[in-house]
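Report on one structure; see the data block that follows.
Of the protein chains in this complex, all but one are displayed in their positions.
Labels run A, B and C following the written order; every chain starts at residue 1.
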Amino acid sequence: MKKLINEPEDVVDEMLDGMVAAYPDQLRRLDDAEVLVRKNAPIDGKVGIVSGGGSGHEPTHGGYIGEGMLDGAAAGEVFTSPTADQLESMIEACDGGEGVLCVVKNYEGDVMNFDTAAEMAEMQDIEVSQVVVNDDVAVQDSLYTTGRRGVAGTILVHKVAGAKAAEGADLDEVTRVAEKVVDNVGTMGMALTSCITPDKGEPTFDLGEDEIELGIGIHGEPGTERTEKASADEIAEHLTEQVLEDLELDDGQEVLTIVNGMGGTPLMELFVVNNRLQELMDEHGLETWDAWVGDYMTSLDMEGASITVCALDDELEELLSAPADTPGLTVTE
Amino acid sequence: MKKLINEPEDVVDEMLDGMVAAYPDQLRRLDDAEVLVRKNAPIDGKVGIVSGGGSGHEPTHGGYIGEGMLDGAAAGEVFTSPTADQLESMIEACDGGEGVLCVVKNYEGDVMNFDTAAEMAEMQDIEVSQVVVNDDVAVQDSLYTTGRRGVAGTILVHKVAGAKAAEGADLDEVTRVAEKVVDNVGTMGMALTSCITPDKGEPTFDLGEDEIELGIGIHGEPGTERTEKASADEIAEHLTEQVLEDLELDDGQEVLTIVNGMGGTPLMELFVVNNRLQELMDEHGLETWDAWVGDYMTSLDMEGASITVCALDDELEELLSAPADTPGLTVTE
Amino acid sequence: MSDTERQREAVVQALENVTARLEEEKTHLTELDSAIGDADHGTNMTRGFSGANEKVKDMDEAEPAELVKTIGVTLVSEVGGASGPLYGGSIMSASQEFADEGITAETSVAFAEAYLEKVQDRGGAEVGAKTMVDALTPAVHTYKKSIETDDLAPLEALAKAVDAAERGVEFTTPIRAKKGRASYLGWRSVGHQDPGATSTLFIVEELLATAQT
Partner (left out) sequence: MSDTERQREAVVQALENVTARLEEEKTHLTELDSAIGDADHGTNMTRGFSGANEKVKDMDEAEPAELVKTIGVTLVSEVGGASGPLYGGSIMSASQEFADEGITAETSVAFAEAYLEKVQDRGGAEVGAKTMVDALTPAVHTYKKSIETDDLAPLEALAKAVDAAERGVEFTTPIRAKKGRASYLGWRSVGHQDPGATSTLFIVEELLATAQT
């Protein structure tokens, strides 16, 4: 393994300091915690929006802290949910008196730790609500699973909830729009290569020179299916079909699409995928209202991509257009 | 080789269409050319700013088209300068009557093709000026070389020249500030892995599991030196020393720093490098006015990073702070 | 040495043994987690237990229940992931069973039952979901029956619990996961041994080893 790191056990700590050093006017790190918050948190009279999860998904989540998006983000060890006490101190630091919305990706670790943190915060008289994002259509939501995973669609939840909170809406309203995104978004991913965690130092799964994994998550979990390598067009088609099958959209529906890179994929390739994706939207009679292409929710150095489709209405479009100023996403008026 | 592409020979064409599909309100592709321009180019009464070079460096250059930065960008084949006729049609499309500044990276192919294009454009009575960026301190500027290469520092030239042109300055003034950046910026890069071009399908150079290359360019050229792998801190120190030695800055000098990823490097690692870089700025008595961290000038899927330092004065700071709205870089007021 | 002191020493010793064992098995556990999870179970467990070891070293005066609780609290705040709340939170709340009478044959059964219940409350996994519950359930059931019905001594009961846990671990291999990250794999999870069940077995084995000395 070759990585630009020092000791594997220091990587999250040093990354967080390196982020604050890059955005000293926007970010602040809580003392002795692996938690970043807005420089001016808590913002009085505004609902706080927080998220968190294992590290290795940068710019998720710390990179989405800022005006119009998150107030705080907790960074666990690589691919390991943050602990409940860290989450609790984040919630406290981001409560401006109007309560805090926790945007949780649907993993048992995240859910359990956020649950505990919410209980702890409520004991401090902080109003807490949670929305659990589960946009990954690769995983069937059945008795046989713990439900679908939360992946790239999470960023849209940050954006929409953040915009609503910036408007001055109350916790219920903010929670409602966050849930609206969750109800309307689907994602499916694939990997050309496994990621390598700093700690293990070897690929989490082995893929042959001619194999790819479909239906991967963002933690180097093997996918749901292994197939022969295919062209960008074929891959775009497969992922898109799965997502659209799940969403069952009406003709003429306006959508936001994301081609998300997994960390090691050149932007060039993501644009090639977007090229086919937009043709497919056309072929399916869907209207792309906005198309995002880039690394939003990564899996360390994995090569691969995911495709997200989110059905929009006027309210969501307005909230997605609202200004955002964060290291990882800027929306200007 | 596994890549998200279709046929290697179609990759640039499909990428450009995929970019336009992602930013249809901002970008337009010239007919039958591998050239992107601003949707509303030429902008009457504004000096046009154009750049171009081989593909594989995304978001460079097309990703920097937009308000406050470039008017046009020509995309050659992967790592191959665009041809003179393509460059010429770009210059024509971006001339709003006040002339066009070509930002050229110092490679013989780029320089020769831009020279020819400039001659052709001047024959059409378009005023053209050129600035050649050569920020790579790894290459000695001596009789024995063709001069230093242009690398990540180029983005700062786009930003500064673009801001000046947006103010309404004339071609001479725009050229002057672009040259000021060139005179004050230095970069040095390193690779953990080689890149793989779509066409060749194999690493351009072979690196052992314990080796890294120092002083690499952005085309998979082998570097100036091969050494044993080292920690992020050691690498940050080495690159920074080389750059600072070259720049010879005064105590207290304000600088902009860039930790630039080569395409396959997780953001996590870039922040770890930035953590040490900012300590080094401190130790050298330099004042970081702004610190950029991300993929600005890439080399396909290469894992590695470069460090750029640019000395600033009031004028450059003002121009760097001016608003920019492009796919690859947004600066808000 | 008072009874309380003896119990305290036993807890500290057990914790040391468990920590050493997990350290030894770190790569092994992470390997198992690579196949059907995210390659961090070994790291998670060793990070948590080393932390607990540090904490407990300075607690010369604490009651046994307090010590056990501290182990749980430390796991909660050091481990994260799924195993943090499952191991840590459950140890923390089950430690109450030792509060009044310290560690006895009876209270150890109560602890084991409370621990299993908590893991299932938090995680929602039944037996057969291919999780730590599959190792834990036979171990706890066997321990309880050995003590309460068969009148075995704790040491013998614990030995039987280890056997039971071992069979539970083996049972996880041929079945499809319903909970945890392995469930994302669907049928591809069949044929792999569950990391959390495996670490549960190691812990029970070290409890036995400690009791035997």
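As a convention for this text, a contact is a pair of C-beta atoms (placed from the backbone, for glycine too) under 8 Å apart; a residue touches a chain by one contact, two chains touch by 3 or more.
Bear in mind that the values here come from a model prediction, so they are computed numbers and not experimental data.
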Interface partners of the hidden chain - shown chains only, full complex considered: B
Residue among B:Gly18, B:Gly76 or B:Pro327 touching the omitted chain: B:Gly76
Among B:Glu7, B:Glu108, B:Glu234 or B:Asp313, residue touching the chain not depicted: B:Glu108
Selected from B:Asp85, B:Glu122 or B:Glu315 as touching the chain missing from the view: B:Asp85
Contact partner of the left-out chain, one of B:Gln26, B:Thr154 or B:Thr204: B:Thr204
Positions on chain B where the hidden chain makes contact: 54, 76-86, 107-109, 112-113, 116, 138-140, 143-146, 149, 197, 199-200, 204-205, 217, 219-222, 224
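Convention: only the chains that are shown with their structure count from here on.
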Pairwise touch network: line, ring, star, complete, or other: line
Chain occupying the middle, per Cα centroid: A
Multi-partner residues of chain C (each touching 2 or more other chains): none
